[in-house]
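Heads up: the structure comes next, in structure tokens.
Here we show just some of the chains, and they stay where they sit in the whole.
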Amino acid sequence: MNLNDAIQECWDKIDEGQVATYIPGLAKVDPYQLGVYLFDVANDKRCQAGASRVRFAIESVSKVITLLYAIERLGLTAVEAQVGTRQTGFPFDTILNMEITKETHPLNAFINSGAILISSLIEEEDGQSPFEQILNFTREICNDPEITLDDGIYQSELRTGDMNRSLAYYLKAKGALNNDVTTSLDTYFKQCSMMVTCESLANLGAVLANDGIAPWNGERIISSAAATYTKSVMMTTGLYNESGTYSVKIGVPTKSGVGGGLVAAAPNHYGIGIFSPALDHAGNSVAGLALLELISKELKLSIFKY
Amino acid sequence: MNLNDAIQECWDKIDEGQVATYIPGLAKVDPYQLGVYLFDVANDKRCQAGASRVRFAIESVSKVITLLYAIERLGLTAVEAQVGTRQTGFPFDTILNMEITKETHPLNAFINSGAILISSLIEEEDGQSPFEQILNFTREICNDPEITLDDGIYQSELRTGDMNRSLAYYLKAKGALNNDVTTSLDTYFKQCSMMVTCESLANLGAVLANDGIAPWNGERIISSAAATYTKSVMMTTGLYNESGTYSVKIGVPTKSGVGGGLVAAAPNHYGIGIFSPALDHAGNSVAGLALLELISKELKLSIFKY
């Protein structure tokens, strides 16, 4: 497929969305950007088009990475004891389900409460702070040593993070979060502020698609079980309360971020990174998802069909 | 794999569950039953073990069939306008999400409200009542002309169906259900009372796995789009609020019924029918899901890994 044509075809979708405004650092981003990077794992081919080299805030896509890192550090069983793999039916920052169901642990790792809890599980080690470990792991799994924290985004997160603070103290009060709240939140705000490109995310997706092995050097970065678990969670909760909607349309495990990024992992086929900052009402990249749907159809990626 | 060994391995799981007691007709069923029927679509092979020939009430597995029939009659677009593909985070008979989110349509086709709405979409045609049409379609897609309504189960459903009546009138009040409530409920109660075997459900799963074409005669029964759509919805909501949990463990689109039945469809590989009537707290067959997990691992069926 011609990626430039695909971008052209989805371009007008940008007008249906809006750049995230509640985080000042994101509100300044030019909405008229759309980029894609495809990593064909089976054939070791890569191609890209559009704004594929632009750096943007990883935001919630970092939840995939921290989840994988927590599984590597603590084991899958320990992580599964901390967060569920159930959907919420509500927006990403709600605690309605926990309040209503009287659960003491977040329903899944990709709503904010679950992601903050996962971040809180990473302990300082060998003098490395939790965030430093996450940053190093991100650089490794994204095969991108240039990933750094953007201080402007981080300061934005700090200034506008009150709902996340509310969620963290809620978890603390319920006995779910056992580490220091401020430190856990700081780790979370920082991991959201890492700057990535479509290529970084395509590499992440490629590792997931390739059963945990980095296709660029054949080394295993994460366990097969971690890769499978995470792809499943991406399918059922990766696009917030619209996960089911896009499961039907796209059929590829995907995670979005309010920075406009998308990572998708078509098992044994493709890792895909997409960037377009205008978001739909649920916080997902509008043009990005349209492009991913097109790619999924062209390349026959839906795991429910092929 | 040796299916008899697999059944043996999962047998003790029966003790962790309980036969559905809220429907008198189901409460009488012997819990110590476990059967399976595998239809290897790719190689056109079939095998079975255990209580694979026992007839049992299809219950919520019928939701898959009625959804497919509604799509065939009305088109996917019309059906998608009536129910979502979003998860609820709550039990199958709740209306919490609709109340809280102020949605006027059910979140998905597999919670009871959504299934009742789908049943209400089937109109009398050529003198055939909605249920007669559904029964005929069930016989066709299950390749089982001996499927009939069990009057004892149906009477049980009628006697204990007050929550379903509440849901139906709720949908009527919100303007979502436009047909007669009593007729729609009667169709729904009857479709739940059809008696099937593991083989019937394996055939249903095989059609779904085979992109809509009956592998036993090569004829298309449902469209490719309907098959893909339905497998996706089965993955994200087929096992009620535990769908995410089993998505991680099993990784195969599956739908359960409180009669103890399970249908699973591994795209392009297998249609699977399982029966074991003891249920977990969410209403899913305990030993049945354990067996399906084992089969998925042995036959490498997880769509998130293979």
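For clarity, chains are labelled A and B in written order, and residue numbers in each chain start from 1.
Here is the rule we go by: a contact is a pair of C-beta atoms (placed from the backbone, for glycine too) under 8 Å apart; a residue touches a chain by one contact, two chains touch by 3 or more.
Bear in mind that the values here come from a model prediction, so they are computed numbers and not experimental data.
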Quiz item: Shown here are 2 copies; how many are in the complete complex?
Solution: 4
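One rule holds for everything that comes next: only the chains that are shown with their structure count from here on.
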Quiz item: From the C-alpha centre of chain A to that of chain B, how far is it in Å?
Solution: 32
Self-check item: Residues of chain A defined as touching chain B within the complex
Solution: 84-90, 96-97, 100-101, 107-108, 211, 224, 227-229, 231-233, 235-237, 241-245, 247-248, 251, 253, 267-268, 302-306
